[in-house]
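Then we have chain A:
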Amino acid sequence: MTAELDAPASGTTDDSDVVLEAEGVSKHFPVRRTGRDVVKRTTHHVHAVDDVSFALRRGHVTAMVGESGSGKSTVARVMAQLHRQTAGTIRLHGEPVDVRGGRRFRAYCRAVQMVFQDPFASLNPIHTVRYHLTRALRIHGNAGRTRAEREAALEDLLASVQLTPARNYLDKFPHELSGGQRQRVAIARALAADPEVLLADEPVSMLDVSIRLGVLNLLRDLKDRLRLAILYITHDIASARYFADDIQVMYAGQVVEGGDSETVTQSPAHPYTRLLVESAPDPDRLTGRTDAPEDSAQGEPPSLISPPSGCRFHPRCPFAMDRCSVASPPRLEVGDQPGHWAACWLFDTPSVEAAS
Partner candidate 1 sequence: ACGGGSSAAKTPSNGVLTIGMPNGPQTNNSNPFLESSAGASLGYRRVIFEPLVMTNVVKPTDPGKPWLATKWEWSDNFKKVAITIRDGVTFSDGQKMTADDVAYTFQLLKDKSALNINSIPFGDIAASGNQVTLIFPKSQYVNQNKILNTPVVPKHIWSKMKDPTTDPVKNPVGTGPYTLKTFTPQTVTLVRRDGYWQAPPKVTELRYTSYTDNNAQTTALANGSAEWSFVFIPNYKAVYTNKDPQHFKLWFPSVLAVHGLWLNTERKPFDNPVLRRAMNMAINREDVVQQGEAGYFYPKVDSITGIPTPAGEPYIADAFKGKNATVDVAGAKALLTGNGFTYNGDKLVDPSGKPVTITLSDPAGWSDYQTDLEIIKDNLSQIGIEAKVDKANEDAWTTNVETGNFQGVLHWTNNGYTPYDMYQNMMDGTLYKPVGTGGVSGNYGRFKNQQATDAIARYADATDDAGRKAALDQVQQIMVDQMPVIPLMAANAGGEYSTRHWVGWPDEQNPYAPAQPTLINALDILLHLQPAA
Partner candidate 2 sequence: MAVPAADVAAAVPVEEPAGKRRQAFRFLATGKAITGLVIIGVLVVLSVIGEWIAPYDPSARSSDLLEGPSGRHWLGTTHLGQDILSQLLVGTRSVMVVGLVSGLVATILAVVIGVTSGYLSGLGGEGLSAVSNVFLVIPALPLIVIIASIVPEVSTLGIALIIGCTSWAWGARVLRAQTLSLRRRDYVEAARATGESTWRIIGVEILPNLTAVIASSFVGTVIFAVLSEITLAFIGVSGGAEWNWGTILFWAQSQQALDQGAWWWFVPAGLAIAILGTSLSLVNFGIDEFVNPRLRTGGRMRAGFTPVVRGGDR
């Protein structure tokens, strides 16, 4: 039995919960042409994101894991409308969004906030923490009416990301903060806007586990209380398992697997996901570093300028079949759990059956 799922579907929750939705989004970056290219009139592109669809639901955390350079940040930026997608549609509350700045963009920002991956670059070096946060509060009308209210709001914000005592940090400039502290300021800034959707690009990668836990708990609390929709991009699969409801796995610009977080981490379907989960460091395994599942990690990451044909993972895939290099697989349901799917021919049951 087969089920080719309609993008951006995944099952159980009903569609009215969907806040932000990406449908068939692609983003290609032009590569500078060399002299030869100009002569040949060809243009190359980095196919950073290709035909990605998924939905963010109210009160739901969607984690996005995947290869480094597979386009996760680009997806986030496109969804925040900082990059214009090459193809596809972004929908907010079911309305296609097309905001090229101005008032409409601001309205969009009120609903969709983003935490940037690099806290070293995303804070303006000449402004203090106070400025960054006050602005975020002000723009979205959360600064309160009086000075005292604003100060209280600032303190609350900083306290929620465990930067206490607040006065120690408020008047610091970004360069006076440690990496983790900057990251927390960035999160606080996004939270200050009180958004409906939070696009968090590796928001806690530089935090120690205890603070990370605190921040994730905070986010979880927000999601539960305020029904916030969160896109949580991370490399820490364990924390994705812990924190997220769904997981999307990206590989080379495409989403290759999606489903319930427990399912995806515990019984990964797509060979890449399996590789990923196996590669995660696990002190309990205590096998020592030499052993590891390195045998399956062979091969190098694909070029995104001229991506492999068919399934982009096939050159590295231990289970690759002929058709993998020819046709790119659609989303195929994996039998075990509802809403668990993988874009891999291995799960194309009817064709396997038909072939036999």
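The candidates were selected such that all candidates are chains of the complex that A comes from, given by their letters.
Operating definition for what follows: a contact is a pair of C-beta atoms (placed from the backbone, for glycine too) under 8 Å apart; a residue touches a chain by one contact, two chains touch by 3 or more; residues count from 1.
It should be emphasised that the depicted structure is a prediction, and the values quoted were computed from it without experimental measurement.
*Asks:* Looking at chain A, find the partner in this complex that touches it; the options are 1 or 2.
*Replies:* Selected candidate, touching chain A: 2.
*Asks:* What residues of chain A sit close enough to touch candidate 2 in their complex?
*Replies:* 77, 80, 82, 101-102, 105-106, 109-110, 113-114, 116, 118, 121-128, 135-136, 139-140, 147-148, 151-152, 155, 167, 170-171, 173, 175, 186, 189-190, 193
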